[in-house]
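Note that one protein chain is taken out, while the other chains of the complex remain in position.
To keep things simple, chains are lettered A and B as they appear, and every chain counts its residues starting from 1.
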Amino acid sequence: MTAGTLLLDAAARAGLYGLMVRTSGPQIRGGEAAALLRLGPQPLATLDDRFDMLLAIDWQNLHRFADEIPLGPASLIVGDSGEGEAPEALLASGAQAVALPLKKTVKGATGAWVNMVALGFGGAIAGLPVEVLEEALRASWKRNPQALEANLTVLRQGFAFAAGLEGKRPQPLAMPAVAPAGRWLISGNEAAGFGAIRAGVRFVAAYPITPATEVLEWLAPALTRLGGTLLQAEDELASINMIIGAAYGGVPSLTATAGPGLALMTEAIGLAVTAEVPIVIVDVMRGGPSTGIPAKSEQSDLSFAVDGLPGDAPRLVLAPTSIGDCLTTTEWAVRLAEALQAPAIVLSDQFMGQSRAVVDQPPATGGTAQRLVAAANTPGYLRYADTPSGISPMAIPGTPGTTYTADGLEHTEKGIPSSQATDHSRQLDKRERKLMQYDYGPRWADVEGEADLAIITFGSTTGAVREAIARSALQGVGLRLVALRLLAPLQPAALDRALAGVRQVLVVEQNHGGQLLRYLRSRYDLPGRATGLHRPGPLPLRPGELTAAFIDWAAVQGSREGRA
Amino acid sequence: MNDMAESAALAAADYKSGYKPVWCPGCGDYGVLGAVTRALAILQRPPHEVAVVSGIGCSSRIPAYTSCYGFHGVHGRALAAGTGLKVARPDLTVIVAGGDGDGYSIGGNHFLHACRRNVDLTYIVMDNHVYGMTKGQASPTTEPDWDSKLAPGGTGVRSFHPLVIALAAGANFIARAFSGDSGGAAEIIAQAIRHPGFSFVEVMSPCVTFRPEQKDWKQSVRRTGVPETGDPAQAARRIMTDDGFNIGVLYAGDRPVYARERAATVTPAELEAEFAL
Partner (left out) sequence: MNPPIQTPSRPETLEELMLQALAMEREAVERYSELADMMQAHNNRDVAELFHKMAGYEQHHVDHILKDMSWPADKATPRYAGVWTAPDGPEVVPIEEMHYLMQPWHALQLALAAEQRAHDFFDALVRNAANDTIRRAAEEMRAEEAEHIELVRAWMEKVPQPDSDWAADPDPPRYID
């Protein structure tokens, strides 16, 4: 992992873009792990179809990752000369294999690590200058200077190994003459945390869970420095109720979790709906249901997020479409939650959350969240007033003359518990109306292209879909992209505009049941005969296979049109 | 004549909302409402600077009966909501209130962690040893042989001792009060609110509907004749050996209160530097 992180850092220093995905075994320490990197001159939102090189320190349990690391005849497999042959499963790809004396290099070099040999070699294969690799190592070094020198030495030795591989090695990348300005190196989980802070979140309560913990680990010191608080709760039932309490007190609040935690929070999310308390829940999705596959990505909490609450419970559900967008979308979610006094669920996932990427600086969306609050001593104050917009001013504790009791029981406009049909319908209408009438602007989706065939997707799958659409275009197949950022409430009028002129749609997502397809069909009349392309995690949808599928699908739609 | 109020700026009645409680006539919770409002009058804390947070159950209806800010959340999570509120808004006086089922059964885990976290709030449990709102089932403090429809002949399960558990878990102030002694309970609650950290007041509050025999509590309770202690060992002995009818402050400790540095030292824009290349 360290070698991968440093290689990404070095690539960033050299002016490249890059993406690093982590994958690991179930062990706490000492388990097998792989850093999957893609580097290039343009922003990268997805891994490619094949890796140019697999560099293995050893072969132990590599089979567990074999299907996550596709190789081809043009790929290079590099192993340690002391570890024997590469596993048959890898060699079956037709890739060339070479052995290098990785471990031998560090023998006798006190304090030197084998993965620094790997860093030097990997950097050389990518085409990075050795100085940049050394700079990356120096910048991250926190131990004693003697060991640094030892590691720099073995890094240079590793770098030199690449020289003997002419003819076998993949083509090195061309280094940009000038590094593009305004790039950030960030993970999706960090981006979500920073987005929350930029929108004004100053209270976070959470219970640790894979793969969301890094959101919290980044936020904990950041919030302290900003005068806010991160409170580690006893469980998710506590964390969600704590943020509701804090938000009721007027402080924008957030929690981060994954599927199992989201399930525990359900009852209190309903409370936030009914009591109209703004909260944000970042759900970094992993394989489900139940404990599922904790450290692997999947987009399978969608149905639960949009529909999984008892009662008629309008809520906001958003999904970032890239690692950088984790920042912007979380920031937007906080703004929407505060403006609409409603819970917002942000569907990130393990892929975006735990991957680290060089991205273009996410745009500043300006200003902190604004909540409509009641003025002191408002005459005849009604907390849940049935206003035309559905949004009613919220009195913040400490304000004189506007005391009220927030209630999860159905209530009158004043907030008094009521079981009367008129009060119930009135408040249900109000809570639905405030979400439906709101002008969400152009950010509800990324809509790209004019073609009459459209691909609809959401979340981290967007990166691979976008790349596959670009590749299809090169093969003469035009496709329109609609990547939804605002999943709930669904925007029928905006969808009408986005899909104007579209004959057929294909819905792409990473789950077993086609949850987005089912959701769209249940809420909206999609043009033509909507079909789905969906596969559960942990394997990502790759641009190559999507390109092939899109071209086939477009061909069928074309012939259908021909028959018509 | 002792304890003369300096001014009549705020009377107990000023802390009542005017909504008529749904509690059964005779319910001990009326006495607790009286005690809470009297305690706030003793402290002269303006109603809008006080938040009363509750979960679900008969006693959890209390917030709306006060003129304070109220929060009536979901079952068992009142301490969590109150903790979030107090940590985010340390300027407010936060009172969390509820029943024995809400606090010791469904909310039991939060009770333990609220005690050990020691956030500066006051937790009032109106304990009647029964679930009133769901028609009279055994709660964690119900005697093992108490007969109910859901557990005919009794649950056979030992009852929970909230005061000992609170002490072991680290509550900074522990008291027992009695709803029938509203004035005494008010004094205890006022002291609990003043005491820094997590203050726990267990109020014996009879349920005249499902546990009519609890009307006899009035004959059994007595104000504890011993001075309060800050020694946990002494408090433990006292709480473990009494018959459950001693009312008064049983423990007042001085553990450090949960607090966070609140002054900002950076702006969000300055945090960007960590990501920029």
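Simple rule for what comes next: contacts are C-beta pairs under 8 Å (C-beta built on N, C-alpha and C of every residue); 3 or more make two chains touch, one makes a residue touch a chain.
Here the structure is a predicted model, which means the values were calculated and not measured.
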- Which chains here would be touched by the one that got left out? B
- Which of these touches the unseen chain: B:D100, B:D181 or B:E202? B:D181
- Note on the structure: Among listed residues B:P162, B:P206 or B:G253, the absent chain is touched only by B:P206
- Hidden-chain contact residue, picked from the options B:C24, B:A236 or B:A264: B:C24
- Note on the structure: Listed in rising order, the chain B residues that touch the chain left out are 1-8, 11-13, 20-28, 30-31, 34, 38, 42, 56-58, 60-61, 133-136, 178-184, 186-187, 206, 208-210, 215, 218-219, 221-225, 248
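Note that in this section only the chains that are shown with their structure count from here on.
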- If you average the Cα atoms of chain A and of chain B to get two centres, how far apart are those centres in Å? 42
- Residue ranges of chain A touching chain B (in the complex, touch as defined): 12-13, 179, 182-186, 190, 194, 197-198, 202-203, 205, 222, 224-227, 229, 231, 233-235, 237-251, 253, 267-268, 270-271, 275, 358, 361, 395, 397-409, 415-417
- Within the complex, chain A is touched by chain B residues 19, 46-49, 51-53, 63-64, 67-74, 76-77, 80-89, 91-92, 109-110, 112-113, 260-268, 271-272, 275-277
